[in-house]
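A short worksheet on the structure shown next.
For this view, one protein chain was removed and the others were kept in their places.
Chain naming follows the written order as A, B and C, and within any one chain the residues start at number 1.
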Amino acid sequence: MTQLLPEADRKTLLPPLAETGWAAVPGRDAIRKIWKFRSFSEAWGFMSRAALVAEKLNHHPEWSNVYNVVDVTLTTHDCQGLSRLDLDLAKAMDRFAPGAEIQRDHGEPVSCLCEIHARKA
Amino acid sequence: MTQLLPEADRKTLLPPLAETGWAAVPGRDAIRKIWKFRSFSEAWGFMSRAALVAEKLNHHPEWSNVYNVVDVTLTTHDCQGLSRLDLDLAKAMDRFAPGAEIQRDHGEPVSCLCEIHARKA
Amino acid sequence: MTQLLPEADRKTLLPPLAETGWAAVPGRDAIRKIWKFRSFSEAWGFMSRAALVAEKLNHHPEWSNVYNVVDVTLTTHDCQGLSRLDLDLAKAMDRFAPGAEIQRDHGEPVSCLCEIHARKA
Partner (left out) sequence: MTQLLPEADRKTLLPPLAETGWAAVPGRDAIRKIWKFRSFSEAWGFMSRAALVAEKLNHHPEWSNVYNVVDVTLTTHDCQGLSRLDLDLAKAMDRFAPGAEIQRDHGEPVSCLCEIHARKA
């Protein structure tokens, strides 16, 4: 059973991800990022590498692709919310797409994910 | 410029696709199919082959993936609706996933896509 | 450090692989199999799934591809010979290509890999 990410970790680990473009999904304990590549080929190269790490972690994204855009949402089914696995997958994905444009017109600040009790209340 | 699929072709070409599980997307001139594979690996093998044919046709799907499920919507941006390219891509995808389970609990019958004028009126 | 496959395991585990088309590589403690698919697309679907399992096992094949042919050699660098990882990867690959044609005109019977001491002598 995967453990829900503790509050202390959320406060230290989510803000750096927010800086790279990850945002909170409204109404879910999940993070989302949208990459815009220069071509389908570039998007697919990214997805091919992300697929490898997802399978290695045995933790898979919810993702969609339309031509050069890849839209990724991460959460952990097991614990119904963010776990350490989501952070690991997010950081790996960030390494695979250093040059892509990031869309930032969605979601909410990750700060709203920082307090588990507040979120569930 | 890609041509919108003529009515005559819709009436002959869409019903066979409907039988394999393609349905009309409500409010769009688009078709959609949802495959459920046995694993992420099997889903990814399918997507990897679909990516090849999409790039070859220079016609790409709107698709999403969550673990073993692949959800594909096809339409042609150029002509803002279904074109021959969508049928070609749909048929290729069908060939790549003979054993997968098909979800049929979405969309509308393709018959609603068979009359261009009625749809646009 | 990965352990070299013990003799007892070789005698029970290699023959079933030999039946599916794996053969001994002359002069090496390695096994090899050659798949012939119907197209590059089919070969690539196979390789894409094999890549996932290789990365998951952190154990990668020596492989080459020419159009519809995929030629795979497995051995473990760490222990300079066959290990349990090679068997795991071989069996996974076999599951990904049930319909492909297997070329059997290469290599030697796996029986020559069954005795570690004899082989090294």
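We take it that a residue touches a chain if its C-beta (ideal position, glycine included) is under 8 Å from a C-beta of that chain, and two chains touch if they have at least 3 such contacts.
Being a predicted model, the structure only gives us computed values, none of them experimental.
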### Selected from A:L13, A:I34 or A:V53 as touching the chain missing from the view
A:V53
### Query
Looking at A:S41, A:Q80 or A:S111, which residue reaches the missing chain?
A:S41
### Query
Hey, which chain A residues sit against the chain that's not shown?
40-42, 44-46, 48-49, 52-53, 96
### Query
In the complete complex, which positions of chain C touch the hidden chain?
40-41, 44, 48, 51, 54-55, 60-67
### Task
Spell out, residue by residue, where the missing chain touches chain B.
48, 51-53, 55-56, 58
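By our rule, only the chains that are shown with their structure count from here on.
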### Task
Two or more other chains in contact with one residue: find those residues in chain B.
40-41, 44, 48
